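Below you'll find the structure I mean.
The block that comes next holds chain A.
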Amino acid sequence: MIAIKGVSKNWRDFSLKNIDLEVRKGEYFVILGPTAAGKTLLLELMAGFYKPDHGEIWVNDKNVTRMPPEKMGIGFVYQDYSLFPHLTVKENIEFGLKLKKMPKEDVEKKLKEVMKMLDISHLSHRYPRTLSGGEQQRVAIARGIVIEPSIMLLDEPLSALDARTQIRLREELRRVHRGAKLTTIHVTHDQTEAMALADRIGVMMDGEIVQTGTPEEVFHSPIDKVVAEFVGVENIIEGIVESSEEGVTTIRINDHIIEAISSAEAGSRVRICLRPESVTIAPSKTTSSARNTFSGAITQLVPLGATYRVEIDCGFPLVALITKTSVEDLGLRVGKKVCASFKASSVHVF
Partner candidate 1 sequence: MFCLLGTVLAGCIGVGTPQKVELKVFHAGSLAVPFGGQGNVTMEKAFEEKYPNVDVRLESAGSVATIRKVTDVGKTADVVAVADYSLIPKLMYPEYADWHVMFAKNKMVLAYTNQSRHANEINQDNWYEILRQPDVKFGFSNPNTDPCGYRSQMVCQLVELHYNDSKIFDDLIANNTAITGRLENDTYIITVPDDISPSQRVSVRDKSVTLVTGLEAGGLDYAFEYQSVAKQHGLMFVELPSQIDLSSVDYADTYKKVQVVRASGEAATGSPIVYGMTVPKNADHPELGLKFVEFVISSEGQDIMESYGQPPIVPAVGG
Partner candidate 2 sequence: MIEKIKREGMLVAFTLLGFLIIAFIVVTLGNMLATQVVQDLGGLIKAAQDPVVLDSIWLSMYTAFLATLVAFIFGVPLAYILARKEFLGKSLIESIVDVPVVVPHTAAGIALYTVFMHHGGLIGAPLSSLNIVCEDAVLGIVFAMLFVSAPFLINSARDGFKSVDPRLENVARSLGASQWHTFCKISFPLAFRHILTGSILSWARAISEFGAVIFLVSWPRIAPLLMYERFESYGLSTSRPIAVLLIFICLTIFIFLRLASMRWQRHDSD
């Protein structure tokens, strides 16, 4: 458990203002915010690298505000992985273990375990600069968790990776977290990432935590317009997987069936997430490659400058983002019946 109590800090171009935050034991907490919001600085304060100007930090009911970082037992992974370039993968991972004055056999055993868990055993004698981004990130995570920290801090751990590696490592992070029941705080600017991983989300803007809550709370009811704009007004819908064949999953939502690309197992409860700009609107049913087509009445039309936010009731609420010209061409208005469709590949399933 970590609690941040009224922490403020001015450092270089960043400032944190009166931050209050509590992360529960075993929780996967995501701090979501745009770049330069001060997220990394907040994480570095939690790790004890810098000391707050005001306020206190408590870990497991102990005030650790003035504690040096090496006494805190907190694991840290930076965005650029920060592997020690002059040490091999093995030496990187055992760096913290060696400091624990553990018997040599135990060190070897733990090393083996963690390297197997993250599938990096074959890299053991390589130097970091010879590894791919994804491999480096696995090593960084292994190095952090092998010392069995009470809390793991991840600073944009996936943002420097290509999309495919991102998705694989995301699943890995989830697995590691579940396996070790490790309290994890993960900083990101990516809403999908937050959605995929978070038990709870803290939204950070301009050095302040402006909203805390479950992903549904944050994405469904952003506290204000700034947050709403940032989180992108996602469609988040709960459902049950009916079947899953060759990567195509059918998900039942009330009486409707949505098709998505995912590997979720049949019968499991999932959240699906759909960006509003992925939803297209037509006056009537058309033939298109979109697998998912639903008809419904427009319940709300909100002008957002060049676009409109269109809410449709298709038996479940669906939000679309439509350009102003399209709204005019199609003569959209509240109450009008339309056909909304989206591709199976734009649906994220968690």
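Simple rule for what comes next: contacts are C-beta pairs under 8 Å (C-beta built on N, C-alpha and C of every residue); 3 or more make two chains touch, one makes a residue touch a chain; residues count from 1.
The candidates came about this way: all candidates are chains of the complex that A comes from, given by their letters.
All figures in this text were calculated on a predicted structure; none of them were measured in a lab.
For chain A, the touching candidate in this complex, among 1 or 2, is 2.
Interface of chain A with candidate 2 (complex): residues 44, 47-49, 68-70, 72-76, 78, 80, 82, 84-86, 95-96, 99-100, 127, 143-144, 147, 149.
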